[in-house]
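Sharing a structure below in structure tokens format, with a few things to ask.
Every protein chain but one is kept in place in this view of the complex.
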Amino acid sequence: MGEQMTRQNLQISSLLLVGIITFGLPLVLRSPTYLHILILLYLYAYLTSSWNLVGGFAGVLPLGHAAFVGIGAYSSTILYLQYGISPWLGMIVGGILAAIVGIIIGLPTFKMRGAYFALATIAFGEGIRVMVENIDYLGPFNLNGPRGLQIPPRNVGLTNLMFTTKEPYYYIILIMLVAVLALTYFISRSKLGYYLNAGGEEPEAAMSLGVNVARCKLIAMAMSSFLTALAGTFYAQFTLFIHPKSIISLDLSFEIAFIALIGGRGSIAGPVLGALLLRPVSDFSRIYFGATLPGLHLIIFGTVLVLVMIYQPRGLQEPLTRVYHKLLYRLIPEPAGTE
Amino acid sequence: MNYIIEGLINGILMGSIYGLTALGLTIIFGVLKVINFAHGSLLMVGMYVAYWAVSLSGLHPYLTLVVVVPVMYLFGYYLQDIVIKPIFKAEREVREPITVIIVTTGVWYILDNLTLLVFGPQYRSIQDNPLRGKMLEFGEMLISVPKLWGFFAAIITAGSVYWFLQKTRTGRAIRATSLDRDAASLMGIKQYRVYNIAFGIGTATAGIAGVTLVPFYNVFPTVGVLFDIKGFIIVVLGGLGSIGGAILGGIIIGLIESVGPQFMAATWTEAIVYGLFLLVLFVKPSGLFGVRYDW
Partner (left out) sequence: MKILELKNLTKDFGGLRAVDNLNLSIDDGQILGLIGPNGAGKSTAFNCIAGVYPPSEGDIYFNGEKINNEKPWNLCKKGLARTFQIVKPFSSKSVLYNVMVGSFANKDKRADAEKKSLEILKYLHLEDKKDIRAGNLTIADRKRLEIARALATEPRLLLLDEVMAGLRPTEVDEMVEIIKNLRESGITVFVIEHIMRAIMALSDWIVVIHFGQKIAEGIPETVAADENVIKAYLGEEYGVS
């Protein structure tokens, strides 16, 4: 029992250490370039964790999450540009809109084979992109078609979610990431989490045990799309420019899914791990080989994905968790006498 | 009036070629119950093989079928055997192997970007093309000759695959596996060999589609993506697993694309295609023609 406690203490203190490091990093790391890279890393970890709620726990394969990023980005940006509404509010509006859309997509497709759901989300994502690219005005709202929208950097400050330095962005996305991880943790230990996992793995058995599988998936989808849209607003405010081809792109949808799958879908740490491992690969290969070896990072992604799926279908978090536990047990061994 | 008829005819011709590009997708789904996300990339590979066969040998584009079909068959056969089979084996108990879908996505990214790396991003089209811009004239109407040949290729390929599945021993083994893989393997059918063959056939049809496209379409590393998503839409419209449905689904898309622009901006037709797709998916997921499997 005592050993159990110290082991838990060690885990809590290492978590605290990670917290201190991540929150303290901008005090040491002054380079805007590196902060920028880290912000994107957290953003991807956040997006992937949000994806994980439905793609991981519910056991389906959504491949159109970029559309929710787009919905979030466009909602807050249009509300801000045309009506002067704070992006914080716009963020919520975008989230709710995305949740509604997510439910509309999930409603008919969750009852079908998984392949249909994957296809529906792809078509939906591409459909939204094509629409945005073709629409200049949607009723009173100016989408500005394929040219995208630019946010003029005026009235900088917290109320408008706009800053001249990188640090505030860093902290905002970090807090968002921590929040989504905490949410994932609580869900995974709740009735909903058990029901999602059960329904994802063996839907028939789950149903016979009282699980309304389709409804659980819908709840997960609504949460996932809501959270994803929030990141869309953040991204719009971070880059101050949104462009349908880059923000609602198939590549983004796939990258989110890839990171989650390689890291380990359905686990809490998996998406973060995936982002931690893969974002640097893509950043550095783009910086160093972008001109000479275009697409190198995507070849690496693809190869890693295939290998991980063959040898570690539950993602890289599984062997790493094993190593971590082994380490933990070695540091604080079982007392003699017990097994 | 002629204008509309010309649009209709061209829509049907191009649509049947779309159907041909999606044929392999539906064959592979029918047997393996997996959407092969790499199918567009296989088409792209087929186009590159055809392109290089023409450019290096100076053959007539359609003669390259002799090279492309066996090369693509083997490519598909071993792709399934080496990359996809291990996952099927690992997830034998899983009813619906999502992991396989994911792996095919990985293959898609590898193939596309490897091609980009090796051949560069430039658009290529065959030189000394005997079919370039060739048109048949019917009064006022112009019909593209390579598209007409593509139409025939689509019909013949779909017909032969159908015949093969109905009449040959291997075909019957494939159909048995598609109906119930466990029962089939109890009957002594080697499940994974059947998967390999089905994947090979599916890939070979992508090769045929590649050959018919090369005379009038540019070849570039991401060309597959255009057909990939169109292919998904086509097979769902026609009913996943249905061979005839794939051709019909393709023709529907072809018609929307050729007739649509006479009424609206061309880019909107793309949105209509997605809209129709989602509508069918939501209202009648077994496809427009209500066929589960027609073989």
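Note that the chains take the letters A and B in the order they are written out, and that residue 1 is the start of every chain.
Operating definition for what follows: a residue touches a chain if its C-beta (ideal position, glycine included) is under 8 Å from a C-beta of that chain, and two chains touch if they have at least 3 such contacts.
Computed from a predicted structure; not experimentally measured.
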{"item": "Neighbouring shown chains of the undisplayed chain, as defined at the top", "value": "A"}
{"item": "Which residue of A:L17, A:L138, A:A205 or A:L240 touches the chain not shown here", "value": "A:A205"}
{"item": "Given A:R30, A:K191, A:K245 or A:H325, the one touching the chain that is not displayed", "value": "A:K191"}
{"item": "Residue among A:H36, A:R113 or A:R314 that touches the chain left out of view", "value": "A:R314"}
{"item": "Hidden partner chain, residues of subunit A it touches", "value": "189-191, 194-195, 197-198, 201-202, 204-213, 314"}
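In this text, only the chains that are shown with their structure count from here on.
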{"item": "In the complex, subunit A residues that touch subunit B", "value": "59-61, 108-109, 112-116, 118-120, 122-124, 126-127, 130-131, 133-134, 250, 254, 257-258, 261, 293-296, 298-299, 301-303, 305-306, 309-310, 313"}
{"item": "Subunit B residues within the subunit A interface of the complex", "value": "29, 33-35, 83, 86-87, 90-91, 96, 98-99, 101-103, 105-110, 112-114, 116-117, 121, 221, 225, 229, 232-233, 236, 240, 265, 267-268, 270-271, 274-275, 277-278, 281-283, 285"}
